[in-house]
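Left out: one protein chain. Kept in place: all the others.
Presenting subunit A:
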């Protein structure tokens, strides 16, 4: 894929990253894929760039020298709805969940490869492409969900889901491949007061997998991000 998705002008990506080595890797990788790239080495610089250039997506490192990454995220979210993808060190599930709950769209754990980076960026940018109006059917890998008619089918056969299972599936579909945290899913499916009952969520996810996965122990669609949440994968195997 050489042409980025979207309209006439190439998407503009702001990279807020203090490590020169990573910037040196990110800039040519993204430019090579046809994105327009802006860079900032500090949080202050990043916030200023975001203000003046209004990028289509921000790639934000959580460990910046001058300001806490969470703080930067909050300030950006105060005025921008544009996607934000977090770059975090490995094994910081707690930070990932916080960032996602604060409004980040996705995260990438270091070290990551170019292919993984580009796939995440595509998913994150797709959110801004309007799909609400006509496109109410999503399909992939044998699974087809029609949000308008509330119909679900697997390999062409209709599948019956309970109301809660359907609401869970719908919440994942609407995220369009982006990760949803446990807290977000609990709030969306069970409503306020559902927090802390993560095991409900897990049980319903297991039921969904049994109905919609060929092998529930090797899920293709309902991907677990341990200690973070789930994402729905419809782009076929892998």
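Going forward, a residue touches a chain if its C-beta (ideal position, glycine included) is under 8 Å from a C-beta of that chain, and two chains touch if they have at least 3 such contacts; residues count from 1.
Please note the rule applied: contacts and distances are computed from a predicted model.
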item: Among "histidine kinase", "TIGR02186 family protein", "protein-glutamate methylesterase" or "4Fe-4S dicluster domain-containing protein", the UniProt name of the subunit that does not appear here; value: "histidine kinase"
item: Which residue of A:45, A:93, A:151 or A:170 touches the chain not shown here; value: A:93
item: Residues of subunit A (touch criterion as defined above) contacting the omitted chain; value: 90-91, 93, 111, 113, 162, 164, 190, 197-200, 202-203, 205-207, 209, 215-219, 223-227, 238
